[in-house]
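The structure that follows is given in the form of structure tokens.
Here the complex is missing one protein chain, while the rest keep their positions.
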Amino acid sequence: MKSRNISQEVEAMIEGPPRPYLNYIPEYLKESVGKWVTHRLEEPGLIEHVDSEGRKVYTVKAAATPNGRYSTDTIRKINALARKYAGGSMRFTQALNMEFVVSDLAKARELKSELKKLGFPVGGWKEHLWSLTSCAGYFHCALAATDAPSVIQRLGNELSEYFDEKELPAKLTVAASGCPSSCGGSFLTDISINGIHTEIPVVTEGVKNCDLQGTAFTCPVGAIQLKTLQNGEKTIEIRENLCIGCGLCVGACGGIIFKTPEKTDGHAISIGGKASASRYGTTLGRIVVPFLPNEPPHYEKTVKAVRTIVDTWIRDARKGERIADWVDRIGWEKFFEKTGLPFYPQSMDYLDIRAITTLRDGSGR
Amino acid sequence: MKSRNISQEVEAMIEGPPRPYLNYIPEYLKESVGKWVTHRLEEPGLIEHVDSEGRKVYTVKAAATPNGRYSTDTIRKINALARKYAGGSMRFTQALNMEFVVSDLAKARELKSELKKLGFPVGGWKEHLWSLTSCAGYFHCALAATDAPSVIQRLGNELSEYFDEKELPAKLTVAASGCPSSCGGSFLTDISINGIHTEIPVVTEGVKNCDLQGTAFTCPVGAIQLKTLQNGEKTIEIRENLCIGCGLCVGACGGIIFKTPEKTDGHAISIGGKASASRYGTTLGRIVVPFLPNEPPHYEKTVKAVRTIVDTWIRDARKGERIADWVDRIGWEKFFEKTGLPFYPQSMDYLDIRAITTLRDGSGR
Amino acid sequence: MTDVVEEVAKGREIVKEIEKGKWPNFIREAKKTRYPVDLYGASLYLKRDLFTTGGYVSVPGAPTGILMRVTSRPDIGESTNVVRVLIPSGNFISSEMMDKFCDFADKYGVGMLHALSTSHNVEIPGIPKEKIRDFVVEFREAGLEIGSTGDAFRNTTTCVGSTLCEYANLNTMAMRDAFYDRFNDYAKYPTFPHKVKLKISGCPLDCARSTQKADIGVVGSWEDTPEVYGSGIQKLGNEKIDAIVNSCPTLAISRSNGGISIRGDDCIQCMKCLRKAEGAIRPGKKKKFLIYVGGKLRGKKGPLSSKLLMKVDTEEEVMNTIEKIVEVFTDHAARKERLGDLIFRIGMKGFLDLMEMEPKPLNLKDLRTNVFYPVSEAQRNEIAEHFSGGGSND
Partner (left out) sequence: MTDVVEEVAKGREIVKEIEKGKWPNFIREAKKTRYPVDLYGASLYLKRDLFTTGGYVSVPGAPTGILMRVTSRPDIGESTNVVRVLIPSGNFISSEMMDKFCDFADKYGVGMLHALSTSHNVEIPGIPKEKIRDFVVEFREAGLEIGSTGDAFRNTTTCVGSTLCEYANLNTMAMRDAFYDRFNDYAKYPTFPHKVKLKISGCPLDCARSTQKADIGVVGSWEDTPEVYGSGIQKLGNEKIDAIVNSCPTLAISRSNGGISIRGDDCIQCMKCLRKAEGAIRPGKKKKFLIYVGGKLRGKKGPLSSKLLMKVDTEEEVMNTIEKIVEVFTDHAARKERLGDLIFRIGMKGFLDLMEMEPKPLNLKDLRTNVFYPVSEAQRNEIAEHFSGGGSND
């Protein structure tokens, strides 16, 4: 392995995350670890787990804010519930929802109503909406092409009844990411929103203040070239034919900007993502709407597109069919027919040689 | 469209194939064209067809020689049977077998035994071996890396009982081609044999006598470069890193040769090919044995490999499962486990970027 | 023993072994002819193909149809030039015609017929170069045709279709005839960048392998509900009906009234139910012709599968589309580039652009997952238009 350069100062510290994990789970859970035999949905958001010795615990799952941001005020209230009902511990699920492990059913039900009182719906298992997640978006990140959190906020309002009350054909997950980095886990959810830039960034005067070499390095496709001007000054140049518009350079250097992001930034919708480690493997979301404009606060167009997809799925899918399974059965042709979504060339060229080897030009322009 | 250069001399002639087709089918078939409602396997190689008015005909299917070559002596005998039993017409199927349309069952049975007497087994429908076909191979072609006809001849002997007597899990088709051009239809059959060259051809003195420009044109990957020697003579050069060893230049120009084809020529076995125009589409054969040496007359190793595959399929497949369906269900991992075939790196890299964009280097070397 | 004597002797031993066995045998056949079996035997012994292409012969009346074959070992055997004969649709050969083929093979060739080639021509091998001209004249006088070599449309092949098969949604053999009536020039003149193949199947089972072995494939299909015919289905009995219901990959079939009912909207024309129903289910009545492009078995990097280009309603549209494809192919393919290679190189989207067609979901097996693509201002407006009027729900 190449030798590592590690400063002395740093060498002495940091032991990694707190562990062993047994110190952090409720006391009454410890005995049952590794002994679970079955579980059962007791009611929306409440699962009963049974171990091989008949011991039972109850998990309660409550919805998260779109981007997982909370005031300490709220967290302290939730934490108080964890102390009171869940053995002094709580966890967050893969999809960032809150989960509490409670030792008896009556307490679990109480917790449930307390959470609801705090404004957190309890539900999200089996044939329901499981999760709605977003990345940081405009709220915190330097790379966003779309404000994922506010999009998810609208979709949450729109779909909330499916979290606890109404049934769906199968599990539904929704995620949004502000840009193609996909921090929100988009492409892996049944419905995914992905921010995209659709113009090529330009280099401005301000580039002088950036670490040019470092900026060039951020470009995943090598589209940034270092250049020396006649006056000896160094600058960079973007090779338009190579640039895929990912926006990484824009995030890295304030001197590189998108000219009219208010027009050219937006988001795509992909559907049918699904993780699996069985032989069939993971299915990635496929792009069905290549571009929607950023129209906060209501994102009417985005809401309309998502509703169209969800409503058609509800109407047409067989029980147990996730969106990917449904499309697998009916095919893309019928998908567009049944939803009435228009088909755009951007969905083409998947796995064609040019889409893989050439860049922007091969991708539907 | 670009303008065409057509010599006057030629302009005047040729009307294309004989037609209309109705002139060439048996008289008693004409009434029923377009009116068929059902068919049924009466016995091996004999199908009853019923039209909407209750009229019936019987088709008899007899096996072909591997490469479809016959003496006129034999063809005349077969033709006599067509005259006597099949309304003065016969046809060849997609897979080159002989098919006779007979107007009544008794005559069809007679024809069947006459064909058998001539040495042509009758069978090949439903859960049987349907066809064994080969291209020209060494018998006629300039490009062969393996003698497809003699390989198929051996496999025909080996598998013949499945054509008429024994049942298989499902339809089985076998084809061999002498080289990657795949004239035999290999890659599209349940078991396919493909001749392959595994060395890079060399340019000899004899190249002088070839049309150099024309030869360069035959190369599908542009690996042939024209060169002028210091003495002003023109020659060609093969760029080894680009050459995929397809052998087209060798066929086109006697001055380009494979050095040791007796060692480096051979054939690959691929399985699971299947044509279909349903939404699921055609499945191409996937390579399971990357190389077998040319060992006429008995091709023991090839026969062993094919038997291993067929026997495992018979043992393991569910009724109705073609080889592709079977592998679809069990997966490649189990396929190699169950057959005991060794796995070689040549089966790798499918759809990896290098396998598509680079040539020989990306393909497992 | 000289080399050549040894080679021939060893070759004969090998050939003798191949001659054995119960399967119809091409060596036993060849030995009844004047085909140079010794040459073939020597090649097996040497494990080396002894043929090479024999240059080009231009014969009046035969711009295509002749393949020259010479050997690198004239000391063992010389040439086996071949002429390729066009036969009627569906490969039906009348007995008179077959007699003629035999007569010509005896008179001009080595007394051998290649019946059938894998592209469904008859070939007459072993015609000496100097006799080819005479052969062509006499052959054409007998009302027969050669063709299907070079950079022209090769023989159009079809499954048996309506002539013998109840699944047929189109009369494949009649369509082949119609193709030659209109486009015989395509087959006659080798003026394309590379060979072109058209194959036609009557239904999606694709017995003609038109979706892989052809540059252009035409397949008969339908778009409404498969027809549940009469009361045939009830007669099959419960077990078979269950099997039919379960065979449908899209769950379009359900039990009803002791029989079945099919939700046509979900049918993808896979043929599975028809295959099990012994005539009690038939193709739908609203026929569609599927046109596939770009299949081939030897791509530069392996075989290339075709893509569905469009579904049309009439034979006329099929023919017009073929004409358009040929135009695009002729104008844009590089030399020795098949249609599939062209599409591989420029992408399906690029090909559709050349065809002046809008991309449709049917052109794809799957949609892209890669989110990097440009969007034009016009498109942005179009999309905004389509999705305007979404509600809000607080």
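Letters A, B and C name the chains as they come in the text, with residue numbers starting at 1 for each one.
Just so we're on the same page, a contact is a pair of C-beta atoms (placed from the backbone, for glycine too) under 8 Å apart; a residue touches a chain by one contact, two chains touch by 3 or more.
Computed from a prediction, not measured in an experiment: that's the story for all the values here.
In terms of the touch definition stated at the top, the absent chain reaches A, B, C within the entire complex. Taking the complete complex into account, A:183 is the one of A:183, A:269 or A:288 that touches the chain left out. Residue-wise, the contact with the chain that is not shown comes from C:370, picked out of C:211, C:250, C:321 or C:370.
From the options B:21, B:138 or B:187, the residue with contact to the unseen chain in the full assembly is B:187. The chain not shown here is touched by just one of A:108, A:191, A:207 or A:244, and that residue is A:244.
Where subunit A meets the missing chain, the touching residues are 1-2, 4-7, 9-10, 13-21, 23-25, 29, 33-34, 36-40, 49-50, 57, 59, 63-76, 79, 82-83, 88-94, 96, 101, 119-121, 132-133, 135, 138-145, 147, 149-150, 153-154, 156-157, 160, 178, 180-188, 217-218, 220-221, 244, 246, 251-252, 254, 258, 261-262, 265, 275-282, 284, 294, 296-298, 355-356, 359. Residues touching the missing chain, restricted to subunit B, are 154, 157-158, 180, 187, 194, 196, 198, 244-246, 263-264, 266, 268, 270, 284-293, 298-305, 307, 318, 329-336, 342-355, 359-360, 362-365 (touch as defined at the top). One chain is missing from the display, and on subunit C it is touched by residues 20-22, 299, 301-303, 368-372, 393-394.
The working rule: only the chains that are shown with their structure count from here on.
Per-chain Cα centroids separate subunit A from subunit B by 49 Å. Touching two or more other chains at once are residues 279, 356 of subunit B.
Residue positions of subunit C touching 2 or more other chains, listed in rising order: 249, 268.
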